[in-house]
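The structure that follows is given in the form of C-alpha cells.
A single protein chain has been removed from this complex, and every other one stays in its place.
Right after this comes chain A.
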Amino acid sequence: MPNGESLTSVRPVEAGRTDRAPQRRPLPPGGASRRRRGGRRRERLAPYILLAPAVLIIVLLRLWPLVLGVNFSFTGDGDRDGTVVGLDNYRELFADPLFRGALRNVGLLVLLLPVAVAIPGLLATFIYLRVPGHRLYRSAYFFPAVLSPVIVGAIFNLLLAFDGPLNAVLGGVGIGPTDWLGDPDVAMFVVVGVHVWATFGMGLVVFLAGFATLDASLLDAARVDGASLPQTIRHVIVPSLSRTIQFVFVTTMIGMLTSMFGLLYVMTSGGPEGSTYLPEYYIWIQQGQMNRPALASAASTVLFLVMLVVGLLQISLLRRAVREV
C-alpha cells in the first residue's frame, strides 16, 4: 500500500527525539488515513503556517546567502570581476601550498580533538567526584572562557615571547629557550594549546550539566562493587554521558575550526612560514589583504564542505560508538 509506505518514510522526523523507541510510533496507517479524510483544510495548513517564520529565516538569512556565496566562487577577481570562470578558483586554491597547508592544519585539529574533549571531560569528572577544592576549580576553570581571544592572545604573546617569562623559567632549570611562536614545528601546537586553555571551560560546563542528569545510584552501585576510578569512568560515566560527549565533540570541533581566527591573528598572523594558517585565516587574507573576494568565496565553500563532512562523520562514528557501549 503506497500510502502506508510514504507515511513510514516520514517516521524518522518524528522519531528524532525518541530515537530508540520505534515501538512507540503512535498511529497505524489506517488510523492516519481516517484522520486525513476527516481533517479540515485549516488543520492541514496550520503546520506550514507555524513553520513558516523559522523556514523563512533559515532560507533567507542562511541558505540564500550560502547559495550566493557558492555562486560567487565561480566568478573571477580583479579584471575578470563578474565573469564566469568555472572551477578556476578551486584549481588555484588546491595549487596553492598555503591553502593545502591550511587544510593539513584542519586535519591536525581533528586529530587533536580527542585531547581537547578529554581535558574538560576529565576535569568535570573530578569536580563531580568532589575532589577537595572543587568549588574553586569550577569557577577557575570557567574563567578564561569569558576572555576575548584577543586578550588571551596578547597575554600569551607576552608569556611565550622569546625573552618572555616561560623561557626565563625554563632557562632557570637549564632548558634552552624555544621560540614558541616563531618555530614552525611548534607554533601550531602552541596556538591550539592556548585555544583549548581558553575554551575548555565551556565544554566543562556542558559536562557538568550532563553529570547533573547522571543516575547517582549507578555510581553508588559501582562503588559498592569495588570499581576503581578508571573502571567507574569507563563503564559508568562514559556510557551515561554519551550524548553529552557527542555534543561537546561537535561543538569543540566547530569552535576549533571557526573561532581560532582571533588567536591566530594576534599570536602568529598565520606564521611562521605560513605554518599556522587555517582556512578561515586564509579566507580573510585573500578577501581583505589580497583583494580576491571570489577566491575567498571558493575557500569558504571548501571550508563549509569540510565542516559538513567532518560533522557528519563525527556524528555517525559517535552513534556507532554509543551503540557498542
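What to note about this one:
Assume a contact is a pair of C-beta atoms (placed from the backbone, for glycine too) under 8 Å apart; a residue touches a chain by one contact, two chains touch by 3 or more; residues count from 1.
Heads up, the rule we're going with is that contacts and distances are computed from a predicted model.
A single chain of the complex does not appear, and UniProt lists its protein name as "Extracellular solute-binding protein", one of "Elongation factor 4", "Extracellular solute-binding protein", "Stage III sporulation protein AA" or "L-cysteine S-thiosulfotransferase subunit SoxA". Only one of A:Thr75, A:Thr199 or A:Ser300 touches the absent chain when the whole complex is considered: A:Thr75.
The chain omitted from view is touched by exactly one of A:Thr125, A:Thr268 or A:Ser300, namely A:Thr268.
Set against the missing chain, the residues A:Gly39, A:Gly86, A:Gly133 or A:Gly171 yield one that touches it, A:Gly86. Interface residues of chain A facing the missing partner chain: 9, 67-68, 70-75, 81-87, 98, 160-163, 177, 179-184, 187, 268-269, 271-274, 285, 288-291, 293-294.
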